[in-house]
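One protein chain omitted, others in place.
And now, subunit A:
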Amino acid sequence: MTSFVDIASLDDIPRQGARVVRTSAGCIAVFRTMDDRVFALEDRCPHKGGPLSEGIVHGDRVTCPLHNWAFDMNSGQAQGADKGHVRTYPIRVENGRVLISAELIARRAA
């Protein structure tokens, strides 16, 4: 059972945009789609490490700003001819608040 922690208001993230959450496991990109769904992905493209949080969000996909790799935010899988995977994290919206997996607090660099 995943437990969640409140990180922000949904309105802090622009529609079709993203913000970054710093964790000890690295930066996590928190995306918000046009229809107010949220996704949390590792903020690092497997290709050349580009910040996915700065990519253009279209539908439930995001395109890396450095070399245009596109990822399905549901699975973290690269689309089209590119092969690669970005780690996704549990996240949800409740009463206008964004909650992310509490694991990200627990997992500290020892």
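Keep in mind that, in the parts below, a contact is a pair of C-beta atoms (placed from the backbone, for glycine too) under 8 Å apart; a residue touches a chain by one contact, two chains touch by 3 or more; residues count from 1.
Everything below uses one rule, namely that contacts and distances are computed from a predicted model.
J.: What is the missing chain called in its UniProt entry, if the choices are "Nitrite reductase large subunit NirB", "Trimethylamine N-oxide transport system ATP-binding protein TmoW", "Glutamine amidotransferase family protein" or "Actinorhodin polyketide synthase acyl carrier protein"?
T.: The chain we cannot see is, by its UniProt record, "Nitrite reductase large subunit NirB".
J.: Contacts of subunit A with the missing chain: which residues?
T.: 5, 7-8, 12-17, 19-24, 27, 30, 33-34, 46, 48-51, 54-61, 63, 65-66, 68, 70, 80-84, 104-106, 108
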